[in-house]
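Just dropping this structure here.
With one protein chain withheld, the remaining protein chains of the complex are depicted in position.
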Amino acid sequence: MSEPAVKEKKQKLSVPFNYDKYMRPHKLPHIWCPGCGHGIVLKSLLRAVEATGIDKDNICMVSGIGCSSRTPGYVDFNTMHTLHGRAFSFATGIKLAKPEMKVIVISGDGDALAIGGNHFIHTCRRNIDLTAIVYTNSTYGMTGGQYSPTTPIGDIATTSRYGNIEPPFDACEMAKAAGATFVARGTAYHTLELEKTILAALQHKGMSVVDVIDACPTYYGRMNKFKSATHMMEVIEKDGTVNVKQVDKLPPEKVQGKLLRGILHNVERPEYCQQYANIIEKAKGGK
Amino acid sequence: MSARYEIRFSGSGGQGMILAGIIMAEAAAIYGDKNAVQSQSYGPESRGGASKAEVIISSQPIDYPKATSIDCMLAMTQEACNKYHSDIKPGGILLVDSEEVKTLPQGDFRLISFPIIGTAREELGKTIVANIVSLGMITELTGIVSHEAVEKAVLARVPAAFMELNKKAVNIGFACAKALK
Partner (left out) sequence: MAEKRKKLLQGNEACVEGALYAGCMFYAGYPITPSTEIAEGLSVRLPQRGGKFIQMEDEIASIAAAIGGSMTGLKSLTATSGPGFSLKQEGLGYACIAEIPLVIVNVMRGGPSTGYPTGPSQSDIMQAKWGTHGDHPAIAVTPAYVQEILSETVRAFNLSEKYRTPVIVLYDEILGHMREPITIPDAGELPVVDRAKPTCPPEEYFPYDEKYEVPPLAPFGTGYRYHVTGLNHKKDGFPTNDSKQIRENNMRIMNKIENHKDEIWKNEEKFLDDAKIAVVTIGSTARSANFAVRVAREQGIKAGLLRPLTVWPFPDKAVKELSKRVRAIIVPELNLGQMVLEVERCAGGACAVEGIHRVDGEPINPAQILEVIKKYA
């Protein structure tokens, strides 16, 4: 990993976390640009995976297409880099076929909400036990910075030179409305908080979605006049969000227009594979 | 060609023409000692429109599954009668429901107009079994499969609660056709 170690005074780990345990070190360097937060998100994810205690053999990571979707190539799980937007469907097949496997979906905002929007909705509706990490950076980075389903109105992209006129999606609201039983948001800036959020998502039984706000300095940042990658992280991730637990304590003007972080929705509902196990019982008994 | 015996059941979607065809084919091939293939054509909708089921019965293997020269045809609606009667072979049989088919086609075939739906309504109180009445009639008129085979095939296809009703329906069909002979 090329990112500097996170300055974490509160970090309880007495020894540095051994990322190599979960990485395929010979597959580095990764393709992500300097200043991109994808590596930070991955580190939070790996620490969360460690905390679950699940064996690597029983973890499957499935992705679609895009910058974030290259993640599975770097990690030492059963990994599958699939088709643009279809990771949720491939993952559904893997999970239903082998419910004992922990299946993590890595997707970007274009992958999950545009080309894969329908798969995303229906995967949430089924409440199948997947954990989806949606990297939201408001751009199509792999193809060079076109506007995405989360690009704010008025922003510049290579396909919205006059300013974007499409309103952005809120991945969390969409996931919740579609039926996901665990919905949360984190940012690459709040790395320890993200680790805890992802851990809670991994431990949830049912469809869990973590929307991770993660700026793209190379395309979105440059086209929209951000001074630097760190400036972007501060504006979008630090100042542009507020933890859901603090909402009641803050004056309304400090909350307005900001995206909420933390666990936004957490309910119990029968999980798909468990219900299918009942179908099998019924079918066998009924014969 | 003469080795093939071709039957066409036609009506509108929902009248059970395809089921009648399936039962006829099962009577011949499963409960009888002949070969049979059943095919169908219908529109994309579950109800309405002209639909047909065809059954080819032969003592030989059957290649072409569609009717070419029909020995016996049933028409339960005017639309189906108009649309499908043209390939009845000379000397073949056309059985039509007398309530539904008012304009009778002309041709070199034996035309039988009979109140099939009316019989189901009056004798059994259920028009839904008109297709089974017609199946009994066709069995009797053609003699291509035995009463026993058709009755077995009917009973194997219907839910337990409706066995008596269907058994009556097929037997009424036999009797009605016998009276016409």
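Letters A and B mark the chains as written, and numbering starts fresh at 1 in each.
One rule holds for everything that comes next: contacts are C-beta pairs under 8 Å (C-beta built on N, C-alpha and C of every residue); 3 or more make two chains touch, one makes a residue touch a chain.
The structure displayed is predicted, hence computed values, not measured ones.
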Of the residues listed, A:K98, A:R161, A:K227 or A:R269, which one is in contact with the missing chain? A:K98
Pick out which of A:S44, A:S68 or A:S89 touches the chain that's been left out of the picture. A:S89
Interface residues of subunit B toward the undisplayed chain are 1, 22, 25-26, 29-30, 35-44, 62-66, 68
Across the whole complex, the chain not displayed is touched by subunit A residues 24, 27, 56-58, 60, 62, 72-73, 76-83, 86, 88-98, 100-101, 118-119, 121-122, 276, 279-280, 282-284, 287
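Keep in mind that, in the parts below, only the chains that are shown with their structure count from here on.
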Provide the C-alpha centroid distance between subunit A and subunit B, rounded to the nearest whole angstrom. 61
